[in-house]
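There's a structure below that I have some questions on.
For this view, one protein chain was removed and the others were kept in their places.
As written, the chain order gives the labels A and B, with residue 1 at the start of each chain.
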Amino acid sequence: MIHPFAVVGLFLVVSLIFGVAPIALAWLLSPKKLNPRKQQVYESGNPTFGETWIEFKPQYYLFGLAFLAFDVEAAFLFPWALAYNQLALYAVFEAAVFLGLLGVSLVFVWRKGWLEWM
Amino acid sequence: MFAGQVVFLIIACLMLGAAVRVVTSRRIFHAALWLIGSFFCVAVIYMLLESPFMAGIQLFIYIGGIAVLTVIAIMVTKGGMHPDSHTLGNGWSAAIVSISLFIVMAWTITQLGFPNEPGMPVAEEGLALLGAALVDPGGYLVPFEVVSVMLMVVLIGSLYLGRER
Partner (left out) sequence: MTGLGGEVIRTLLGAFAMALFPLVVVVFLIWEARKVIGRMQDRLGPTNAGTYAGPFALFQTVADGIKILTKELIIPTGADRGVFVAAPILVVTVAIAVWAVIPLGPTGLQVVDLDIGAFYVVAISALAPFSMIMAGWSSRNKYAEVGAFRAVSQIVGYEIPQVLALLIPVLLTGSLSLQDIIRAQDIAFIFVVPLAAFSFLIACVAEVGRLPFELAEADSEIVAGYFTEYSGMMFGAFYLGEFINNLTVSVIFSVLFLGGWRGPWVDQVPWLGAVWLMAKALLVFNVLVLFWAAMPRLRIDQVLAFNWKFMVPLGLVELVTVAIADKTMESLGVAQGWERSAGLLVANLVLGLAIVGVLSLVGREAKRRRSFRRPGVGAA
């Protein structure tokens, strides 16, 4: 009997093979006639100008932080959802408070207008 | 058991290699990618310790959350995306700090009495037990709710800093 986690590991290796294989095959089969014009970065037919690795709006980062808060919360909820059948009603209310606090703070930032995309 | 040890050795080497690359990469974006590789190896080690939920958390929070955030932070920082912008300003002091940290942690780990009998019995419904303990007033109810308050602070605080001024 192989351990289930070993099977998962094997499957990950197999899926990596399936990821590499088509590109390796294409690399073997495809023509290799490169020239500088072919390798230009596409910019609607114009030569590229300016800096490409530019910085973006910090707002993306803030939404990322907001996501992280909910992400951690969701991670805590998985064991709770598993134990749900054995819990009493008050335990469910405790989890509701847990969720509610984040929900209230979401509503708070929403009312303040901090969720608007600028 | 032997196969497990071999896999552990391979994964540990990969993890350390990735961690070294995090420090030595010239491009900070590469450092972030190596960090993800290192996180993934940690997840595999959790799997080897028969703790799939921790492995999932490692992927879900560390890779899906924190690493994404790290990459976004790099991409929104002025000059952060620039190639070769990663300069080690003061390598020696960083080395001293990290080596002393390592010594402290290694000493702490050796002082702890870890149970060393192989194949610790794992509770059948381990995760459900954890879930029940989280909302049990005699268990971890207070930390559980404090986590929620902390996440609330994170949410409000981050969006407060980014508000339109």
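Before moving on, here are some points about what is shown:
Heads up, the rule we're going with is that contacts are C-beta pairs under 8 Å (C-beta built on N, C-alpha and C of every residue); 3 or more make two chains touch, one makes a residue touch a chain.
Since the structure is predicted, the reported quantities are computational estimates derived from the model, not experimental observations.
Contacts of the undisplayed chain with the visible chains, over the whole complex, involve A, B. Of the candidate positions B:Val7, B:Leu59, B:Ala73 or B:Ala133, contact with the hidden chain is made by B:Leu59.
Only one of B:Ala12, B:Ala31, B:Leu127 or B:Leu141 touches the chain withheld from this view, namely B:Leu127. Counting the whole complex, the residues of subunit A in touch with the unshown chain are 1-2, 4, 7-8, 10-12, 14-16, 18-20, 22-23, 25-27, 29-34, 36, 38-44, 48, 52-54, 56, 60, 63-64, 66-67, 70-71, 74, 77-78, 81-85, 87-89, 92-93, 95-96, 99-100, 102-103, 106-107, 110, 115-117. Touching residues on subunit B toward the chain that is not drawn are 27, 29-30, 33, 36, 40, 52-53, 55-57, 59-60, 63-65, 67-68, 71-72, 75, 81, 127-128.
One rule holds for everything that comes next: only the chains that are shown with their structure count from here on.
Across the complex, subunit A meets subunit B through its residues 5-6, 8-9, 53-62, 64-76, 78-84, 86-87, 91-92, 94-95, 97-99, 101-102, 104-106, 108-109, 112-116, 118. Against subunit A, the residues of subunit B that register as touching in their complex are 3, 7, 44, 47-48, 50, 52-53, 57, 60-61, 64-66, 68-69, 72-73, 75-83, 127-132, 134-136, 141, 144-145, 147-149, 151-152, 154-156, 158-164.
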